[in-house]
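The other protein chains are all here in position, but one chain of the complex has been omitted.
Our next item is chain A:
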Amino acid sequence: MKSKWTAAAALAAATALLTACSGGGSGAPPTEKITLTYANWSEDQSPAMEQIAAEFEKANPNIDIKIQTLPWTEYWSTLQVGAAGGTAPDAFWMLADHFREYAKGGQLIDLSGTVKAAGIDMSVYPKAVSDSYTYEGKIFALPKDFDTNGIWYNKALFDAAKVAYPDDTWTWKNVQDAARKLTDKAKGVWGIAAPIDPQGGYYNTILQAGGQIVDSQGTASDFASPAGVAGLKFWTDLQAAGVSPTLKQLSDTEAVSMFENQKVAMYFSGAYWALRFHKNPDLQGKIDVAPLPQGVKRATVTSGIGNAGYAGSKHPEELKKFLAFLGGTRAAEIQAATGTVLPAYKGTQEPWLKAMPEFHLQVFIDAVDYSVPLPVAGNASEWQGLAAQYLTPAWNGEKPVEQAAKEYQDAVDKVLAEK
């Protein structure tokens, strides 16, 4: 008797659930539960992704979101093989420098219609980021987050050397002078880290010198122009002055680790380190961030992850719905509140700032005003991969910067000339 009652109760509950599901739907009965996979490459961020997925599932009980976290080293080859073989995840993180190949190859689901139908206002995203996910006028990904660059600096090392902290009045000269004063060979402390780092390093200084990295048609690079050379020289001069660990040292121990180990006092890099630094107990109360210095003008490159969907997904309608949710305020707020990253959605960044009040993180948001999209012309992963090879002699002082820059420019232009 008792079991009958339980069965009846279960049935009633199930019916109620089913009705609840169809209430919000387009009227079609929710026949069965479907699963969408959502791939990312960050262990750090996957808790926030789980939280976002849970929130979406609550509103869409017939859709089950499975989060897939792949190691960065396997992410792109897995995605590429999966897309070609029809087994790619439904939704996944995209980067601007990989985006063009996927969009051109017809692998991404077109979100233009969804944006219009759902009334998504594209102006809430930093234009530099949303533009980089548009291909031939169609929108293929909604910006998830963005990053600009600043000077991460170690206050304890600045205090020890009696140097004033960086601020928004700083020019290149201030950085160079401070780096010299902060370097203390006896203690194994360097003023700054000067690796061959495009995004955190020389792209910014080339732009600050008034140059551009790749021309607007994406057919020629600009490294050997006077501004290009000046932007590269900013870094090679720091190497020549001995105020940075050498390239070999920075190959063995990444710049960010050097900074965390308090071996370097200044590190030019993005907002994405904030959470890692915030969680590092050795750095409590010791570090902060300031705007990048000015050259001829202010500039920083910006980029951001986009949430894209696979064109070959078995559930395109549900996928579009999920992607729209990922591009919305709720997903942005969850990311901001967990301190994960700087969300792209305008006005949702406040919780991110508040999550780590010890840093002047507003610097990164203010930088949007003078930000330039990360160059992604042509086969970007190919020509960017050539940088270390061509620029190392300049960094090591084995070749004049002008010559290395010219050789790198020629190599890049050759890649850009490929179809």
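To be clear about the criterion, a residue touches a chain if its C-beta (ideal position, glycine included) is under 8 Å from a C-beta of that chain, and two chains touch if they have at least 3 such contacts; residues count from 1.
Note that contacts and distances are computed from a predicted model.
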item	value
Protein that the absent chain corresponds to, by UniProt name, given "Quinol oxidase subunit 3", "Transcription regulator PadR N-terminal domain-containing protein", "Acetolactate synthase small subunit" or "Sugar ABC transporter permease"	"Sugar ABC transporter permease"
Identified contact with the non-displayed chain, of A:64, A:101 or A:184	A:101
Contact with the hidden chain (one of A:212, A:249 or A:262)	A:249
Of A:115, A:196 or A:326, the one touching the omitted chain in the full complex	A:196
Touch residues of chain A, complete complex, unshown partner	73, 76-77, 80, 83-84, 101-102, 104-107, 195-197, 247-255, 379, 381-382, 384-385, 387-389, 392, 395
